[in-house]
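What you see is the complex with one protein chain gone and the rest in place.
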Amino acid sequence: MLFDIHADKLKEECGIYGIYSRGNNVALSTYWGLYALQHRGQESAGIAVTDGREMVIQRGMGLVNEVFRAELPSLPGHIGIGHVRYSTTGSSLLINTQPLMVSYSGGKLSLAHNGNLTNAHKLRSELEKMGSVFQTSIDSEVLVNLIARSAKSTIEDRVIETLDKVEGAYCLVVMSQDKLIGVRDPHGFRPLCLGKLNGGWVLASESCALDTVGAELIRDIEPGEMVVIDDSGLRSIKYAPDNRLALCIFEYIYFSRPDSIIDGQSVYQARVQMGRQLARESGFKADLVISVPDSGTPAAIGFSYESGIPFAEGLMKNRYIGRTFIQPEQKNRDLGVRIKLNAVRSVVKDKSIIMVDDSIVRGTTSGKIVKMLKEAGAKAVHMCVSSPPIGFPCYYGIDTSVRKELIAASKNVEQIREFIGADSLYYLSLEGLHKSIQNVNYGNMCYACFNSDYPAQIPCQGQCDSNKYVFEQTHGT
Amino acid sequence: MLFDIHADKLKEECGIYGIYSRGNNVALSTYWGLYALQHRGQESAGIAVTDGREMVIQRGMGLVNEVFRAELPSLPGHIGIGHVRYSTTGSSLLINTQPLMVSYSGGKLSLAHNGNLTNAHKLRSELEKMGSVFQTSIDSEVLVNLIARSAKSTIEDRVIETLDKVEGAYCLVVMSQDKLIGVRDPHGFRPLCLGKLNGGWVLASESCALDTVGAELIRDIEPGEMVVIDDSGLRSIKYAPDNRLALCIFEYIYFSRPDSIIDGQSVYQARVQMGRQLARESGFKADLVISVPDSGTPAAIGFSYESGIPFAEGLMKNRYIGRTFIQPEQKNRDLGVRIKLNAVRSVVKDKSIIMVDDSIVRGTTSGKIVKMLKEAGAKAVHMCVSSPPIGFPCYYGIDTSVRKELIAASKNVEQIREFIGADSLYYLSLEGLHKSIQNVNYGNMCYACFNSDYPAQIPCQGQCDSNKYVFEQTHGT
Amino acid sequence: MLFDIHADKLKEECGIYGIYSRGNNVALSTYWGLYALQHRGQESAGIAVTDGREMVIQRGMGLVNEVFRAELPSLPGHIGIGHVRYSTTGSSLLINTQPLMVSYSGGKLSLAHNGNLTNAHKLRSELEKMGSVFQTSIDSEVLVNLIARSAKSTIEDRVIETLDKVEGAYCLVVMSQDKLIGVRDPHGFRPLCLGKLNGGWVLASESCALDTVGAELIRDIEPGEMVVIDDSGLRSIKYAPDNRLALCIFEYIYFSRPDSIIDGQSVYQARVQMGRQLARESGFKADLVISVPDSGTPAAIGFSYESGIPFAEGLMKNRYIGRTFIQPEQKNRDLGVRIKLNAVRSVVKDKSIIMVDDSIVRGTTSGKIVKMLKEAGAKAVHMCVSSPPIGFPCYYGIDTSVRKELIAASKNVEQIREFIGADSLYYLSLEGLHKSIQNVNYGNMCYACFNSDYPAQIPCQGQCDSNKYVFEQTHGT
Partner (left out) sequence: MLFDIHADKLKEECGIYGIYSRGNNVALSTYWGLYALQHRGQESAGIAVTDGREMVIQRGMGLVNEVFRAELPSLPGHIGIGHVRYSTTGSSLLINTQPLMVSYSGGKLSLAHNGNLTNAHKLRSELEKMGSVFQTSIDSEVLVNLIARSAKSTIEDRVIETLDKVEGAYCLVVMSQDKLIGVRDPHGFRPLCLGKLNGGWVLASESCALDTVGAELIRDIEPGEMVVIDDSGLRSIKYAPDNRLALCIFEYIYFSRPDSIIDGQSVYQARVQMGRQLARESGFKADLVISVPDSGTPAAIGFSYESGIPFAEGLMKNRYIGRTFIQPEQKNRDLGVRIKLNAVRSVVKDKSIIMVDDSIVRGTTSGKIVKMLKEAGAKAVHMCVSSPPIGFPCYYGIDTSVRKELIAASKNVEQIREFIGADSLYYLSLEGLHKSIQNVNYGNMCYACFNSDYPAQIPCQGQCDSNKYVFEQTHGT
């Protein structure tokens, strides 16, 4: 069994991208858009393109530049959608890659999905009772079956009828032979933004993808909004009322790229504010503030701003970490972190250090980093975390396979401090976190992983075997 | 565009294999069974296995030993099915590989299909109208949707209800979590035989696969018969009356391996008889009888037996021909045949030759071989073909992409002789062909490609775009 | 450990090809030439081409169509050489692929070699003492070092000086920036022939390669002859006197393609004569003569001619056997042969059979085939071998890794018959073999593996560790 050196982080599920640009071939733009969203999923990637008649798709396991190493979908087409998916160990299956492309009574359809439907098993079971067959284990296949079974005549009405039935978190891009549709669920759990490019329209999980393809950020898709793009332009349909707004707070803490603007709030600035707040709340003093790169850096800089304690790079990251593994015979498990991170001895030696990280999941990595800093001569390591303790699982699209292993589910802060060997440990308060994110357009957020206040239905517990439909083995690429 | 050096032959569509062997792991047996059926399809291969609870599948493009180079499906399982698919240029898609595996209201199901449903488009269209979605362009997806929509409670009743709706040619192996089902259509277009191995049961397109895995040939599945195998043993269900028996005559002429016994008739002996009959009918005299290897050899030997003219190997085949191509800039198109075949000069020089081949499709290859023999010094080349002229397309599972190019559709025998440059040309008569195959258990055969007497409904012509559902690009290997 | 299903045959070491064709790009011709020589080596392939200035090379592990799957060496060049190498288990190394290309004081040089130098270790040791370094474990590296150290000014004189020092078996093609050189050793152990193509010249191990590329066979290179081809044409140099002529007899028995003409003798006709002689010598009677395909077929046909006993195809070969393996857990070792060969039950049932094969090495395969025929109902199996018992190792380029396993080294004919379970066993006599090959231009042959009469020096025994220089591991393509 291999050891996943990136295991100690929450995992985003997906990133999606869509483009409608009459007169242009959009496959390359979709490729670059996915490239910019790669941090949202490294397991698989796919692109579907239509020229109004034919629809082609190309999907594969791996990073965007691995899947499309040889060539992009070659059909000239002016509508395209793309998807990247995260990597877990074991259940990553070629057949589960997205977008999903089907033919149905209305023609051809492709769909890509970011999020998690909390009633997918129930819907799937109902569809099976009506005679549907399922070839994958992804929620998207439930969605396309519902769309296909809708009695409505237009694709947008079919999608709306489908969304009336689903619960949970989703952002979708849907492509028919002549329309591109973008949808964000009524809670607004996952982000989706709209951009303009050469007279065409772009949809993307994050605005960094718009920047990369050269599109201008127009606005975010609102919770409960559907946009329909075709040759007559863009129409907005409010298909559902806002329903307890609940953007995933972790988009600001960790998932999104710092250069993205999500619902009007700069991710970078949110993180800097979390760092400032941490400084105020913790009152920690030390010689230096360092970050666990790269995600902890903006908060560490914010801490430095607020506290006046100098920021330095005390940990260096190996930029060539891929999906590397350590062979089983490897005795020294500390190697896992040493390969990824190294202490900068000249920075930390004989210094008291405030180390800022965005979150603690299992705590094992944090413990190894503290040990590494001490071995490099740090006098003291005070750890500051720019989010509250994660004590509850997520049902809206974040990998919860580590549920049992959430350290904050079974230990209090002092016990965690002892576990990781830090001299002090401070978690940002929920209020402090909330205060740090004040510019969000669409209201409240989902803090359920901190306080178990779930904004939407959660699925049946225990009796739902989430692996039920995972049935295909992959073999060598 | 590449030049396919095997293009001048009819192409079988598929080979299928199934095994039920309580207490044994059947993945390896399925692998070897497919290996023996490789001549029936070289484009893709797949194996699905179940242990009664889980069901796993592994599929890929390429030969059996390429798809399973790394490893076989690792699930221990006592039921398995497998499939090999033929190779065409262009439309070979990973998503179209078989078996198909789905989950539906009745559990999990895998299915592999050899043949061609003549009403698949109509059924698919009806299913789409009822809300089904299709992710592939293969008939098997129509079948699994019909099975899933059946109101019957057992898998065998669901399959029977499904088969009541389909027309055309099919042999199927279907696997649920506890049963293996084998079906042969009421016309018996395609072969399917039953064997016994270590107390378990094996189904295979040809008996050579039984020999390879060490199973004993018990009998052929009868037209209109379904066999259901589970822990209580094997049950036979006559789900439809025999319906104008019509085993594809080309199984004896060319498709099947000579060491197979199809419907009680040895393929090898049938070919020897065709050769004997050719000798009687043609009355050709010459110094030597040679074959176009390998498929023409048994008939050439039969010709030699009957005529007393010595048999010799006048053409040698390169045993390492794979899916080789000639690059487009290649001027000398004759190279295509020279790479595959070479005349044995010492055999043919100054000799009059009777050259026996199984069939002529386009005639281009035959022409090049005649030229090659003459350049090697043959005094005369008299060509004998162990089947009548192919003038009509097949709708029951044989590649008819060459339809327009069938030389016998537009030329009479004398014109064909002139085209290929032979000194004489004789085609076996339909009566002679029929007489050569006298031991067949299940009655009459399909001769439609010779005489257009189609035993079953043929699909709508022209308006059915067979490429309609071919939409995914493959990449990588 | 894997089980090699082709293990029970002697292995040729290599095939070589060279072409000089001013005004044409020769890479493609070299590719097709190697394709026709693929039976002489399946482990690796390589092509080197020069346009008179630059010299490029492309090499890899695998079959010709695998190594050059993507593209041929792209340099336009009018001189080219190529090489195919045989496959053994374990010691197949990328670094040992040929041709070898070096730069030295005289410019650039490529060289490909078929055969085995019996004093290579001694020469290599001397070269090392003079300061040479070796990066491979192939004899060719000794040759290029000797060529580079020669004080002569022309490449042909350098080669001649080199050949004065080497002993053993070799055919070489050597390419400088302006010359193509072909050499055959003074014993003529290995074949090399000369052809003409579009005003250019072709050298190849066998004439079937000339046929494939469309070249005309002019003659064989004589033992002790060097041909030098450049813009002024072809010059022949008799660089050494004939020295006990000794073409490897196994070229006629098994190695060469039947459509090749080696030293003026048709390989096919030689094998037919061996079969006739077998019939005369053995006096065996039976219902049928069959062959172990494909190499035994011409002799079986000859046996049939002479005896009047009908020839039939009693064993069918799977045409898709690649470098397949059986996994170690495989209990039933008989599977190895069943995958490759299958008895044609309808042919052999209730018949007494004469089975003709070209040779017996270990005897294990023969035993399994006899068993298979009996299980298929053969009344009696009388085995005839178209060569004498192989009791001695070869030092001139044939794989002798099976030395200890030569069944005839430790068992007499009756014991072998018992081991393989045949009802009778007859080996062709040495005299009968000799008589069958009467048209050879260059005199006598090497029969050392039958009678230990080695025509040339053999290497030190025992103390020479042939694995001494095998040091590089290969890894996955």
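Per-chain residue numbering starts at 1, and chain names A, B and C are given in the order in which the chains are listed.
We take it that a residue touches a chain if its C-beta (ideal position, glycine included) is under 8 Å from a C-beta of that chain, and two chains touch if they have at least 3 such contacts.
This structure is a prediction, so every number in the text was calculated from the model and none was measured.
**Q** Missing chain touches which shown chains?
**A** Listed by label, the shown chains it touches are A, C.
**Q** Return the single residue from C:A36, C:I79, C:M101 or C:V272 that touches the missing chain.
**A** C:M101
**Q** Among A:C208, A:I253, A:V361 or A:L406, single out the residue that touches the unshown chain.
**A** Of the candidates A:C208, A:I253, A:V361 or A:L406, A:C208 is in touch with the missing chain.
**Q** In the full complex, which of C:N65, C:N145, C:S207 or C:T364 touches the chain missing from this view?
**A** C:N145
**Q** Which of A:Q269, A:S282 or A:S366 touches the chain that is not shown?
**A** Only one of A:Q269, A:S282 or A:S366 touches the chain omitted from view, namely A:Q269.
**Q** Determine and list the chain A residues touching the chain excluded from the picture.
**A** 28, 32, 35-36, 38-39, 42, 63-65, 72, 208, 211-212, 214, 257-259, 261, 266, 268-269, 272, 294, 297-298, 301, 305, 310-313, 316, 318-320, 322-324, 327, 330, 332, 334-335, 338-339, 342-347
**Q** List the chain C residues touching the unshown chain?
**A** The list for chain C reads 54-58, 60, 67-71, 73-75, 100-105, 108-109, 128-135, 144-145, 148-149, 468-469, 471-473, 475-477.
Quick note on the criterion: only the chains that are shown with their structure count from here on.
**Q** Mapping chain-to-chain touches, which pattern fits: line, ring, star, complete or other?
**A** Topology of touching chains reads as a line.
**Q** Which chain has its C-alpha centre farthest away from the C-alpha centre of chain C?
**A** A
**Q** Report the inter-chain centroid distance for chain B and chain C in whole angstrom, where each centroid is the mean of the CA atoms.
**A** 35
**Q** Indicate the whole-number Å distance between the mean C-alpha point of chain A and the mean C-alpha point of chain B.
**A** So the centre of chain A lies 48 Å away from the centre of chain B.
**Q** Taking each chain's centre as its mean C-alpha position, how far apart are chain A and chain C in Å?
**A** 59
**Q** Which residues of chain A are in contact with two or more other chains?
**A** none
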